[in-house]
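As you look at this complex, bear in mind that one protein chain is not there, while each of the others sits in place.
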Amino acid sequence: MAYRVFAMQQPSQRPRWWWWLFVAALAAFFITMPLHLELFVILEMSRFFGLAMLALSMGFLWGFGGVLSFGQTAFFGLGGYGYTVLALNTGATTGSVFFAIAFGMAGAAVLGYFMIYGRISEIYLSVTTLVFTLILEKGVRATSGDQYVIGTVRLNGQNGIPTVPQLKVPWNPSVELDINGFFYVGATLLVLVYLGLRLLLTTQFGRVIVGLRENERRTELLGYDTRRYKLGAFVLAGGVAGLGGAFYAMSIPLAHPEMFSLGRAADVIMWVLVGGKSTLIGPIAGVFAIEHFKGWLGTQGVGQVTLVLGAVLIVFVLVFQQGLLPTVGMLPEVWRDRRQVWRRILALPRTVAAVDWGVDELALLLVRRLARLIPGSASRSGRGRT
Amino acid sequence: MSEREIILETRALEKRFGGVRAIAGVDFRLARGELRCLIGPNGAGKSTFFKMLTAQLRPSAGQIVFDGHDITRAQAHRISRHGIGIKNQVPDVYDGITVHENLWLAARYRHGPRAAQAKIDEILSRLELVAIADTIVGELAHGQRQWVEFGMVTVLEPQVILLDEPTAGMTIEETNRTAALIKEVNQTTTIVVVEHDMQFIRQIARTVTVFHQGKILAEDTMENIQRNQTVRDVYLGKSGGA
Amino acid sequence: MRLNRRQFFRAASGALAFASLPHVLKRAGLAAEEPIRVGNILDKTGILNIYSLKQIQAGAMAVDEINAAGGLLGRPVELSFYDSQSDGQFNSQYATEALVKDKVQVIHGGITSSSREVMRPIVNRFKGLLFYNSLYEGGVCDRRHVSTGMVPAQQLEPLFEYVVKELGGKRGYILAADYNYGHITSKWMQKFIRDNGGEDLAVEFFPLDVTNFQPAISRIQAAKPDVVFSALVGGAHIAFYRQFEASIGKAKMMLASGAYGVGLEHTQLSPEEGNDIIIATSFVDDLPTPEAADFVKRFHAYTGDTGYVGEYGEYGERGITIWAEAVRQAGDASPDAVIEALSRGKVSVAGAGGQYTVDGQTNHTTMDIHIVRGNMKRRFDVIRSFKQRPPLDTQLVCDLHANPDDKTQYEVDI
Partner (left out) sequence: MDQVANYLFQIGFSFSIFILISLGLAVIFGMMRVINLAQGEFLMLGAYFCTICNQAGIALWLSIIFAALAVGLFGMIVERLLIQWLYGRVIDTLLATWGLSLFLVGGVTTIFGPQTESVAAPLGNVPVGDFGIPVYGLVLIAVAFVLLAAVYAFWRYTPYGLIVRGTMQNPKISAALGINRSLVYMLTFGFGSALTGLAGAVLTPIVGTYPTLGIAYIAKAFITVISGGHLPLLGTISAASLFGTIDGVVATISTSVAGEMTVLFVAIVLLRLLPLGITGRLNRGV
């Protein structure tokens, strides 16, 4: 069940002027970054771009399609390895990026066909995708021997392939992009992917995807072949994850089995959940926040990073269901109505406890009531009805 | 009835859940243009029957023929495209999006982008939902959500509409309005209604089919059904009358 | 400012030693000088951190001792620590951060060959210097990489000569961890078995998370070898030594290893399970030399931890002291100057395990090797020592004087 009521803007609406302004500002921010930031930040940001694409693929599929797939890391890894192996063999980096997208999509198509046309239930889908990515991880880890060679490239198992070719200038393949050039390409692609997914949500395809999340059976009874739409969304997300994988592999530079791992799958969920899964900008923000936080923790020597991350995950599931961005969005309203809000928050645990097994209708209602306090959530939109 | 065209027919339809036969051999015939009511005590199999007609459940045995096509094994979306629309017992709407968006999803597929808006506007005004078109459906009262679903089904313009308890949770006024709406839609569309509210059924029904223990117990006009002793026993014995 | 905050967290975390506390610097009169920055990238957390924990402390101790003795070239040494969490992604991330952001002159770090191979391209890209303080499979030919640990020709050759020839372990069965260390090491093992007139029956590889060795043990029982050689790595693989003792027993079959003991396996197994396992090593706490005893004593005093230190702990001090000696000889801490000094082949220090000399042709280290055997006290008895063994395997394939731009890791071909 998704509480899109917290979304800052209804995703099926055509974006308003301020949204375009926001995208332009974001793009401008990225463009000027190398001018005023130190080299290390540029390198870090380049790394985040690949991860942000992975987060976007998850945010789109989970937040809007209602499909919680742990397999995004699988397509991410496939993209990374696909790019690396092809680019090392052929030397053509631009084509290899497209191949990475196609490879992610192909993986998603095969797995998705199995699951979606087999009508596996929601939770089995989650577990099946998880098992899929684990199989890939185990498989790739087991390729340390020198007999595992594709073309001229050794897969190297556990070690991964550290010789990932850097992106070259598409129209002049003899020149490698420098650090700033790579940063620009990554930033552009991220903005494009975000833009594409955001606009996609306003199309019929996007609306049906949201319909799937809200009520799959109803969508089917309305005559939509839900399996096709679901598979479509799955394949699209697989492609985005594949692109992210290729970029990530270039940025660190390493294609390695950790890309498929359980830990990585947990990271993706954390980004999307912390950033806010009812938005598309949330997952991107989640990547930047969590990854920066993790990097910082590792230099502080405060002990187990997983301890902190586990606690963060629990707190977000229990308390900040909506993620940071939407929560921040409702803060002014909370302040204005603070007494009432407090009363409701205090009443929440008791209310939830009173709710019957299997039905959290009441909690839902409460959340909706809370949401009503926010301007724009139950917005009288400017959509013209002719 | 036999002189009219049969649009929907089931032959020896059966549904077993483990050892229980929820539907135990139903031969059901529906003529084009009818407004049929299905009644029966709880657990008689009415909702199961509806779900099999719309492929939400697979029949264990038997056959369903709609408009000359065997749709026994068809996928749910195929059946919808053939022209059967259903409003389920529990309001089956998109709770997280607006009324308008709900109707849009229904109309867009059937009518294409340009005609859809006109159809939506027509339905909105007919159901008097214009004022709440931009409200999130999950925030509406139960009765209003029922109407939204009713609107989604009618905007599909199916040949047959199945309505499972369309007035549950409605006030008397709302019920009366629903009855009027159903009669209005029935001008162009064949309708089957499952209801418990006898008052409501008297308002709309011409032919009534009584389900009991997964079988058709009786099928007749409302007046005759009300006089039928077997039917009264079933109701009085089970749920104490309506 | 930054230093202070880091120090606060180090002190608060307890486990990490207090490298370069301000009072140490003040006492040595170094507080005002521009420090020489050193990065240390090891696993404080993560599944393989057992190899790193003592090395982190020993490295910090070595830096503190340098600072207390007046620093390096009259400047204090500032140690920045990065926790790579047993995940290659962090090795990449922190190597970049250390070189680009924190501008360290040298990175000490990497335990697994995987982590080293991740960092090597980055160190080359940003023209840094990597000290890899770990035993490994050999063959890395790269002037920006210095190995201070054992390679197969140093460690395995004498071990196999002893086990195969002297003890009569003619029929050998090899088990190895499933990554490049295990694969390349197992090839060396096969070669050394054959060189000594033995027969290698089979080689099996195990992913690092495997704990159930029953199927492998039944295959071993079917093959009836005289000796099992292990190149198993990490916490999960300890289960092998346990299951081996429960099913076969070292009374019936010998067990020798290239990587046992460095993960402190013997301190976690029962005395019976660890007894009689034969290994070759460049340092154990039980070495009967004053240098070894002195190192263990200093380490215990510095950390307050009186447990077994072992080879990987000693690598921490070894790496720092060798690097410091190279800086002194170069008169400059910048990577290129240190590399130049190393290539002259004159960098040599007397350490806890004997004399360590960096070979300028390969950037690998010549050292003493000891064959030892596990005993019932969960310690080791030293059986035999070999003085000053050079890294022959790598020297055969690598000449940085002739090819300074070489970055290959050469593999043995059998």
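Read from first to last, the chains carry the letters A, B and C; within each, the first residue is number 1.
Methods note: a contact is a pair of C-beta atoms (placed from the backbone, for glycine too) under 8 Å apart; a residue touches a chain by one contact, two chains touch by 3 or more.
Being a predicted model, the structure only gives us computed values, none of them experimental.
A.B. asks: Of A:F30, A:F75 or A:F132, which sits in contact with the chain we cannot see?
C.D. replies: Touches the omitted chain: A:F132.
A.B. asks: Can you say which of A:I150, A:L195 or A:A266 touches the chain missing from this structure?
C.D. replies: Reading the full complex, the residue touching the unseen chain is A:A266.
A.B. asks: For the chain that's not shown, point to the residue among C:K127, C:K224 or C:K297 touching it.
C.D. replies: C:K224
A.B. asks: Can you list where chain C touches the absent chain?
C.D. replies: Residue positions of chain C that touch the missing chain: 45-50, 53, 178, 204-207, 209-216, 218-219, 221-222, 224, 235-236, 238-239, 242-243, 246-249, 263-265, 267-270, 272-273.
A.B. asks: With the missing chain put back, which residues of chain A would touch it? List them for me.
C.D. replies: Given the touch definition above, chain A has residues 68, 114-115, 118-124, 126-128, 130-132, 134-135, 138-139, 142, 262, 266, 269, 273, 303-314, 317-318, 321, 349, 352-353, 356-360 touching the missing chain.
The rule we apply is simple: only the chains that are shown with their structure count from here on.
A.B. asks: Please identify the chain lying most centrally, where each chain is represented by the average of its Cα atoms.
C.D. replies: Located nearest the centre of all protein C-alpha atoms is chain A.
A.B. asks: If you take the mean of the Cα atoms for each chain, which one ends up farthest from chain B?
C.D. replies: Of all chains, C has its centre farthest from that of chain B.
A.B. asks: At what distance in angstrom does the C-alpha mean of chain C lie from that of chain A?
C.D. replies: Result: the chain centres lie 39 Å from each other.
A.B. asks: Measuring from the mean C-alpha position of chain B to the mean C-alpha position of chain C, what distance in angstrom results?
C.D. replies: The separation of the two C-alpha centroids amounts to 75 Å.
A.B. asks: Hunt down the residues of chain A that sit against at least two other chains at once, touch-wise.
C.D. replies: Counting only residues that touch two or more other chains, chain A contributes none.
A.B. asks: Where in chain C do residues touch two or more other chains at once?
C.D. replies: In chain C, no residue touches two or more other chains.
A.B. asks: Which positions of chain A touch chain C when the two form their complex?
C.D. replies: Going through chain A, the ones touching chain C are 38-40, 43-44, 47, 138, 141-142, 144-146, 156-160, 162-163, 252-254, 256, 258, 263, 295, 297-306.
A.B. asks: In their complex, what parts of chain B are in touch with chain A?
C.D. replies: Contacts found on chain B: 54, 56, 75-77, 80-81, 85-86, 88, 92-98, 100-101, 104-106, 108-110, 113, 117, 120-121, 133-136, 138-139, 152, 156.
A.B. asks: Show me the residue ranges of chain C that touch chain A in the complex, using the header's touch definition.
C.D. replies: Touch residues, chain C against chain A: 6, 9-10, 12-13, 15-16, 44-45, 80-85, 87-90, 92-94, 96-97, 100-101, 113-114, 117-118, 120-121, 178-180, 182-183, 205, 207-208, 411.
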